[in-house]
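Apart from one protein chain that is not included, each protein chain of the complex appears where it belongs.
Up next is chain A:
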Amino acid sequence: MAQVRVTVDGVNYADDVEPRMLLVQYLRERLGKTGTVVGCDTSNCGACTVHLNGQSVKSCSVLAVQADGAEVLTIEGLARDGELHPVQKAFNECHGLQCGYCTPGMIMAAVDLLGDNPDPDETEVREGIEGNLCRCTGYQNIVRSVQRAAQMMKPGASAPTESPAPVAGGN
């Protein structure tokens, strides 16, 4: 067993984990963060995407112990004080989801994409999210959602703060 200390969605945790435990397993099975889902076993689909120290990662390809000392943000911690993140709002407004299974990963990837490129054109969005697969939407409304979110996040529009609000019980 190895010890991992990690902040997830603003809450500190310390746990003993098997060295082979994946971050996504830790989030789901130990912390009950089942909003982050698993869609494949080859790191292709991106359904499990979360932020690790502010960067989007596929949490199926990170060991829990690698997150030691890190800040993890999941889909469950993205909204602040009941206020949805602009990307979440845009996915709703533009019908960027159907079954919703790829959505947590897609939203987390899109947030990171917009951090790197605040005003992506269609091609940049399509290439920016190509590591996240969706089987329902044909991607068109996902692309619209990301571009709508970019508009909503432009200077002048209210942007989210950096530190996530705690959304799960203590450790």
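Criterion: contacts are C-beta pairs under 8 Å (C-beta built on N, C-alpha and C of every residue); 3 or more make two chains touch, one makes a residue touch a chain; residues count from 1.
We adopt the following convention: contacts and distances are computed from a predicted model.
One chain of the complex is hidden; its UniProt record names it "Carbon-monoxide dehydrogenase large subunit", one of "DNA 3'-5' helicase", "Carbon-monoxide dehydrogenase large subunit", "Cellobiose transport system permease protein" or "Transporter". Of A:7, A:59 or A:88, it is A:88 that touches the chain left out of the display. Considering the full assembly, A:74 is the residue among A:7, A:56 or A:74 that touches the omitted chain. Checked against the full complex, the candidates A:54, A:69, A:100 or A:115 give a single residue touching the omitted chain, namely A:100. Residues of chain A in touch with the missing chain: 18, 20, 28, 33-42, 44-45, 47, 74-76, 78-79, 84, 88, 91-93, 95, 97-104, 107, 122, 125-127, 129-143.
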